[in-house]
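Of the protein chains in this complex, all but one are displayed in their positions.
Let's look at chain A:
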């Protein structure tokens, strides 16, 4: 069993800006403190070849952030991500150009995935066949229904031959016939030893596809294990949550969100009862890295400085000849 995906203490922090100009200020003064929010915090797991992982969690728990990290669309704030192979993300209407028609979108998407003209010619009929949206394939994508968009997106992504497929609720808008078709394709992928992440709110879908399930709860990995066990727990939680009064629900959510907004340092201080006077090994390597970083930035400034001085000198020389 080859390791396909490994996450080690991965966190993703979003900074909440009060004004647009704060964003700009942060570029120049990175130390300025803005309100932050951890969409994911300290996620660690590893996934092997040929596994299909279901991801569950209530709204706003960080599932889509996880799918973005998996497909390397957004960078993590801290931690290590190891991914062996090409990932392909399928979400509702991903990266389709609204002004182009279906065929042109197929061509453009495939080109961007680095396929050659011949390869595209070869798989285009397959994609059209799989998407099965009839005459609409020659119409601009802006006229598509959401079902058609997700069909086309799924068809393209599946045919670009990825090693790791991330399906982010893309199937929820398709009907039963399309869903069965996708299921067949997913099973085909499974047999080929590809890894699939399946994000969905439909527990029945997850139960039928996945052999492992990951439960993400307000940015933290609550449980990761066999489908039956995790889904049981998740169902229990949903039942418990639904049993709360509205007031309690609100309070629970608020508490959880406040926890996500807490900074790393605040959390660390809370956990450790006394601060250790000696630097730990981890801190020391961090310091060394920071020093290296500083030396690198200095080098860059030096280069830019030399070049600007030289051009200034030449400009002055031009006036005196």
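Just so we're on the same page, a residue touches a chain if its C-beta (ideal position, glycine included) is under 8 Å from a C-beta of that chain, and two chains touch if they have at least 3 such contacts; residues count from 1.
Keep this in mind: contacts and distances are computed from a predicted model.
Of the names listed as "tRNA modification GTPase MnmE", "Cysteine desulfurase", "Phosphoenolpyruvate-protein phosphotransferase" or "Transport permease protein", the one that matches the UniProt record for the absent chain is "Transport permease protein".
Within the set A:9, A:72, A:192 or A:211, the residue that contacts the chain not displayed is A:72. For the chain missing from the display, the contacting residue among A:97, A:211 or A:283 is A:97, taking the whole complex into account.
Listed here are the chain A residues that touch the chain not shown: 14, 23-24, 27, 71-75, 86-89, 91, 94-95, 97, 100, 104, 107-108, 111-114, 116-117, 300, 303-304, 307-308, 310-311, 314-315, 317-319, 321.
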